[in-house]
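Structure incoming, see below.
Removed: one protein chain of the complex. Kept in place: all other protein chains.
Coming up: chain A.
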Amino acid sequence: MSVVNKVRINARTITDKEFFYGHKACAGCGGSLAVRHILKVLGERTFTVLPAGCMSAVGFNFPQLCFDSNAIISTFAGTASMMSGIAAGARALGLKDYHVVGIAGDGGTADIGLQALSGAIDRREKVIYICYDNEAYMNTGIQKSGLTPFGARTTTTPAGENIKGTVTTKKNMFEIVAAHGIDYAATASVGYIQDFINKIQKASEVDGTSYIHVYAPCPTGWGTETDVTIDLAKEVVDTGLWVLAEYEQGEFRLNRNPKSFAPVENYVRRQGRFKHLEDEDIAAIVHARDAKWEQIRNSWKLK
């Protein structure tokens, strides 16, 4: 059963109540901003599952427990299966009007938790799965995940004489999830918060499984200033390196289709993790972006 929010949520109508506070996330943490907004939009009748990762590590240290609504840590691989169990249990017990949300990192989603997520979508569980993407295993000290972008330096993809950091590109989680025929999927960024809020609200009204992939910068892991998180999260969209889109009823829809892109150079050059990149590497990033956009503009609905 979903709670149908009659009122559209925006900066004026969003609740003043906080559900995630007193935690020890770093200053400027994009992930904690995502968690805070997700819980505000979904409200108090929400079961939240977080796997091992930064958001559970900063918020669940007994006796300093930082969730004001019901929340539980799952095993690293088990976000989607624990969510499914909660949904099944709640249904069997006859509970009404609630949400089951999972909030997992990029590693917890695209790597170790991918199988469980696939199973949950296959079962068409009535749950909302949200991946906050900070593009590496941050909690264990910035190691490469399946969502670390090309060129990024991590502690397991050091940039040296021979290898320039990460040589692979991001798995396309949005399209992987869509390929399951999921009821609703969307991409978002903490830099475009109203768009993110709208998508959370929409997911909460879907009768089936929904997935949101939200871009969430991490100053600690990216080597960026703590006050540019929102800037970066906007810029990544404006450069076209991250796409805001939705998937529904078998169709992809682009939410933002900029006439021209902001320069990739500016976005890359202000991050420590990309410091070693040379012009040709940035050219390769731009080339991959353009190829992707061409495919999108040819096959997705535009607005």
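Please note the rule applied: contacts are C-beta pairs under 8 Å (C-beta built on N, C-alpha and C of every residue); 3 or more make two chains touch, one makes a residue touch a chain; residues count from 1.
The rule is simple: contacts and distances are computed from a predicted model.
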"1,2-phenylacetyl-CoA epoxidase subunit A", "Pyruvate ferredoxin oxidoreductase", "Purine hydroxylase delta subunit apoprotein" or "Amino acid ABC transporter ATP-binding protein" - which is the UniProt name of the missing chain: "Pyruvate ferredoxin oxidoreductase"
Can you work out which residue in A:9, A:82 or A:282 touches the chain that's missing from view? A:82
Residues belonging to chain A that touch the chain removed from view: 44-45, 47, 49, 56-57, 60-63, 65-75, 77-78, 80-93, 95, 98, 115-116, 118-119, 122-123
